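One structure, pasted below without further comment.
Here is subunit A:
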Amino acid sequence: MTQPLLEVKDLTIDVHTPRGILTAVSEISFDIAPGETVCLVGESGSGKTIASKAIMRLTDYENGSIAGGSITLGDTPIESLPQSVMRDLRGRRVAMIFQEPMAAFDPVFTIGSQIVETMQAHRRGKKSTFWKEGVELLRRVGIPEPELRMKQVAGELSGGMLQRAMIAMALSGGPELLIADEPTTALDVTIQAQILELLNELKSSLNMSILLITHDLGVAAQMADRIVVLYAGRVAEQGPATDVLGSPRHPYTIGLLNSIATLDSRRGERLRAIEGSPPGLAEMPEGCRFHPRCAFATDKCRESVPPLSEKDNNRSAACWHADEAAAVAAATHAELTPARHLSPVPDAPPSGMLHPAASRQSISSIHEAPVKEESLSGSHPLLQAEHLKKHYPLGGGWGRAKRNLRAVDGVSLSIAEGETFGLVGESGSGKSTLGRLLLQLEPQTGGRVLYRGDELSIKDKTHWRESRRDLQIIHQDPYGTVDPRWSIGEIIAEPLSVHTELNQAQRLDRVSELLEQVGLKASWQNRYPHEFSGGQRQRIGIARAIAVNPKFILADEAVSALDVSVQAQIVNLLQDLQQQLGLTSVFIAHGLQVVRHISDRIGVMYLGKLVETAPSEELFRRPAHPYTRALLSSIPGMSPATPESISVQGEIPSPTNPPPGCRFHTRCPMATDLCRNVEPAFATVGARHEAACHYPL
Partner candidate 1 sequence: MLQAIGSRLFSSLLVIVGSLALVFCIFYLLPGDPVLSMVDPTTVSPEVIENLREQLGLNRPFHERLLAYFGDMLTGDFGRSLVGSEPVLPKILHQVPSTLLLTAASALVAIVVGVTLGVLSAVRKGGIIDLSARIVGLFGISMPTFWSGILLILIFSVQLKWLPAMGSDGFETLILPALALGFVGAGSIVRMVRGSMLDVLNEPFVTTLRAKGLRERLIQIKHVLRNALIPAVTLIGMQIGDMLAGTVIIETVFSRQGIGRILADAIMAKDLPVVQGIVFFTAIVYVGINLLVDLSYAAIDPRIRRKGART
Partner candidate 2 sequence: MKRRFKPAYAFGAFALALTTVLAGCGSSSNSAATAQAASGSGTATASAPVQGGEFTYALATSPDTLDPRRSGLAVSVRVFGALYDTLLVRNADGSLGPSLATEWEQSDDGLSYTLKLKEGVKFQDGTPFNAEAVKYNFDSIIDPETKAANALALLRPYKSSEVVDEYTIKLNLETASQAFLGNLSQGMLSIVSPTAAKEKGEDFGKNPIGTGPFKFLSWSENAEIVLERNPDYAWGSGEAKNTGAAYLDRLTFKIVPEEATRIGGVQSGQVLAAETVPPQNIVALESDPNAQLFKTNTIGLPYTLFFNLEKKPWDELKARQAVQSAVDVDTIVKTLYLGTYERAWSSLTPGILGYDESLEGKIAPNLEKANALLDELGWVKGADGIREKEGQRLTLHYVDGSPNREKRNDIAAMIREQLKAIGVETEVEITQDIATAVYQNWDYDLYGNSQVNSDPNALSAFYHSTKESERRTLNGLSDPEVDKWLEEAGVEKDEAKRTELYKKVQRYISDQALILPIYVFPYTVAAAKSVQGLTFDPFGYPIFNDVYLSK
């Protein structure tokens, strides 16, 4: 075995807080060989980011301290090196990139000066030489017009571009190890695919090691040689990616894999969520930290910490009941193939929904699923959009040419009673705006919205206000959309006081009922929002939305901000409620799997236009629009380029100046002159399947 590039042994990190010292990371060990990619996977509070910062000794600046264990880079133990020496290692031997490229650049300096500054910190040389070198680096990471980009500031570049620039900056010191902390989390799925591809390419061509921190098992599956699963500051399980994902041994890993709405999971079926949520730093459970959420937990788990026991082949899991759990998982696996599509790229044969076998599976599962479509097709449309447009004026005034941001640019849509309609698209596609227009939360620029056949308009105040009783929304930010000064009881009762004549006591009863309905305790109504976790807050938001028995609910990125394990709980709750209350809903999300899991029908948006709508399975099975197909191909953990997959280059153009013709033509590998000049009509391509493409697939 070669000498590892980085060896982390029994690393324990303390964080100094006003309540005393908390231990963020306890006795974690792993190592990275040269040229290897290791993924640290975990949810909030798992300690993965702080562990990665500790390797750079950046924790010192954030009230953290290394309380035990060792970190060895090559031959150098660095856990107690003075900062002056560490500074020289940073950026030169170890470089780091971050989750939010926009925030990771100093907004007031040019990209170029920040790259040059990095070089100057480690090497002597002329500024002009460094500048040229910077231009080359930008070119190397695939940034067009690098000379121009060097002179721009972060605000002038898109997220994907900035992340490339970030990588270029990291490369400027020629590092042996690149730490990538959630490098693609803030990016759209097509861009994420590009960045991951770039990282892989750089890794092999430069023989770098990569430590990738992610919460996304799909990303881990696509990138990792080995995976380290962290839970609440401890290593739960680690081993080669294939093994960990293929035959997980720790109940947490198993639970995580089950929580994911995979492309193979049965639509409409409850996800197997892990109960509860990850513990906070201050309230770590005794014994095995996972025990409160674990189905296998015994008294032993409650009392003593399980060691990270080596099984074989570099695999280890920290569980007293690992064998038992693995056995159950294997059984489930056989039944449901929970992680089939999450196959690590190099070792496993390509799989996924585009794989013939997987496709068959999908088809068969559809047959088993409760089929609503037929019954729906005949029912009345509840909400209709006709040629909806929303243009936001930009700048202008005082003679400057006015420009419009065409957020939604002519969308027609019909949602049937009882239907769940999923809306997907990248940032800037206009999906959230469309959602708000459907509810008439803002006035449209053109077109109209019909509710039960009558025009609904924000301008008709009385009718509009009455209609709020039927049309409700669950917001993407469950904390920002509640008044922090109100108790949750008051928050949930707000729609009641607006729309009903209930007296105080009746309201209290109703609120208690609602709280229990969404899985919270009725006695919590006097508590305030900040006392709740993200998942609980979203439950509060749901309770509020259903308080007045609406007919329709818009769920706008309602689960995007939640931990994976918690996301599953909320998805389940939403599905249950929909069935119980007979709701019609629109579910907006950027996570394709979740949308597919919950929706009857899906619409795909691109640059303010609806490019395709189809029943969920149909869309995933036979995407007709190249963009839809590209989106599907970009889902991480998908097999690499299969003949049918499309990878798109470049980024979504600005909605202020959309391309003529088909708006996707600039990124479409199949675009022709026709596409460039003539806008395709939104036409039927199959049963209840429409697409706007001259050459539907």
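Criterion applied: all candidates are chains of the complex that A comes from, given by their letters.
In this text, contacts are C-beta pairs under 8 Å (C-beta built on N, C-alpha and C of every residue); 3 or more make two chains touch, one makes a residue touch a chain; residues count from 1.
All values derive from a computational prediction rather than experimental measurement.
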In-complex contact of subunit A, chosen from 1 or 2: 1
Candidate 1-facing residues of subunit A, complex: 53, 56, 58, 61, 83, 87-92, 95-96, 98, 100, 103-110, 117-118, 121-122, 153, 155-156, 166, 169, 173, 398-400
